[in-house]
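Accompanying notes for the structure given below.
Removed: one protein chain of the complex. Kept in place: all other protein chains.
Right after this comes chain A.
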Amino acid sequence: MRVALFVTCLVDALFPDVGKSTVRLLERLGHEVVVPSAQTCCGQMHINTGYQGQALPIVRNHVAAFEQADVIVAPSGSCAGSVRHQHADVARKGGDEKLAEAAEDTAKRTFELSEFLVDVLKVTDVGAYFPHRVTYHPTCHSLRMLKVQDKPLQLLRAVEGIDLVELPDAETCCGFGGTFALKNSATSTAMLEDKTSAVLSTEADVLTAGDSSCLMHIGGGLSRLRSGTRTLHLAQVLENTR
């Protein structure tokens, strides 16, 4: 299958390894990966901070960038969620009905990585090998906006050598929330503290999730605590082989 990678702005600029792992993983599974160069960002930060008007050209750019793609895969639950649940609305509110329809069409072709692997490709064993103690945080947008359910866990369970441990209160938000972490930093920090202590209680070597943004936040907290737990995106765990 020819897969268009929606790499997301955060991965492009700050976490290129997540993008590389996603490419390698998809290629290993026998698919052709293309990266439409016109892409930038889904505009979620603008939308969620109350700048829908300014998100409109970003949405327009995104829709145009992926117009030709048969199937679009993003290593991010929240960006896939934004495409799926916010883009058409932004276009409609901006008075562009044609764009709204095109955005609905893009939404239908867009998948978060674990959804794509499990629902579209119908694989759970991607042939990965990762001999470490790992715990998984189901990020809010993957969990509730996209309802990925236990797809990431199905993939992780099939990894050879993995010691998968359950994260206490896993479904509680880590407190990132985009600009929420800045606007309500004290509250966000209180939420982060509970999340990092839950992570530490698992004694995992690696915390994994399907969103680089949440991992950046939790990883930032773990690093401040000088804890030995690393954060790795789901794609990075799944890319590993013997």
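Going forward, a residue touches a chain if its C-beta (ideal position, glycine included) is under 8 Å from a C-beta of that chain, and two chains touch if they have at least 3 such contacts; residues count from 1.
Rule of thumb we're sticking to: contacts and distances are computed from a predicted model.
Asker: One chain of this complex is not shown here; going by its UniProt record, which of these names is it: "Methylmalonyl-CoA mutase family protein", "Flagellar basal-body rod protein FlgF", "L-lactate dehydrogenase complex protein LldF" or "Multiple sugar transport system permease protein"?
Answerer: "L-lactate dehydrogenase complex protein LldF"
Asker: One chain is left out of this view; which of A:124, A:154 or A:172 touches it in the full complex?
Answerer: Touching the chain that is not displayed is residue A:172.
Asker: Go through chain A and note every residue touching the omitted chain.
Answerer: Missing-chain contacts on chain A: residues 7, 9, 11-17, 19-20, 23, 35, 37-41, 43, 45-55, 57-58, 60-61, 65, 85-86, 89, 93, 140-141, 143-145, 171-173, 175-193, 216-217, 219-221, 223-224.
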